[in-house]
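A single protein chain has been omitted from the complex, and every remaining protein chain is retained in its original position.
This part shows subunit A:
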Amino acid sequence: MGREVSESCVDNLMIEMVSAYCNRFYSTKPELAARRIEAIGYQVGHQLSERYTMERPRFSDHLEAIKFICKDFWAELFKKQIDNLKTNHRGTFVLQDNRFQWLTRMSIDPSPANADLSQDSSGETAENRAVQITSMHLYFPCGIIRGALSNLGIPCAVSVDTSNLPACSFVVRIKA
C-alpha cells in the first residue's frame, strides 16, 4: 500500500515552499511566513506520528517518546537517526543531527549586488542573511517534531540552533 515519491521531489518541494512563503506570500513579514511554515510542519508531524506509532506498544514516559522521535521517526523520515541526544532531566532535550538532510544541498549566494545596500557592515549582513535564510528552512522540521510530540500527548516548544552547518540541534522544551 502506498505510492512512493523520489527524494529529490521532496527536497525540491521543501525549497519551493520556503521560497514561496518568504518571497511571495509574506515577503514583508518574515515572522508570519515562519509561523505558517511551522504550522504546516505541525500538521505533517501530527499525521506522521499517527502512522509511525501504529505497530508499537505505548510509551511509558516522555523519554521513551523522545527516543522514538530520535530513532524510528527520524529514520523513517531521513533514513538516519539523530546522532546525539542530551537532556537536562528537567524537560529540555537537545537533538543533534550532524548532517541534516534538507540542509546538505544548501549553499548561500555571497553575491556583492545584494550586499551593496549597507556599505558599513556588508560582511556581517551577508552572514546574518545566510543564517536567516537557513533558519527559514528549519521551521518546517521544527514543526514536524512539535506536531509529532503533541500527538503523543507531550506539548512542547521546538527551536533550532544552527551554529555549525550542516549540523543542527533541535531544542525541545516540554511545557509542564
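Quick note on the criterion: a residue touches a chain if its C-beta (ideal position, glycine included) is under 8 Å from a C-beta of that chain, and two chains touch if they have at least 3 such contacts; residues count from 1.
Note that contacts and distances are computed from a predicted model.
**Student:** The chain that is not shown, which UniProt protein name from "Trafficking protein particle complex subunit", "Ubiquitin-related modifier 1", "Cytoplasmic tRNA 2-thiolation protein 2" or "Annexin" does it carry?
**Tutor:** The record for the missing subunit names the protein "Trafficking protein particle complex subunit".
**Student:** Which of A:Gln43, A:Asn84, A:Asn98 or A:Asn128 touches the chain that is not shown?
**Tutor:** Checking the options A:Gln43, A:Asn84, A:Asn98 or A:Asn128, the one contacting the hidden chain is A:Gln43.
**Student:** Touch as defined at the start, partner being the missing chain; which of A:Ser60, A:Asn88 or A:Asn164 qualifies?
**Tutor:** Going through A:Ser60, A:Asn88 or A:Asn164 one by one, A:Ser60 is the residue touching the chain not shown.
**Student:** Where does subunit A touch the missing chain, residue by residue?
**Tutor:** Touch with the absent chain occurs at residues 1, 43, 46-47, 49-51, 53-60, 151-153.
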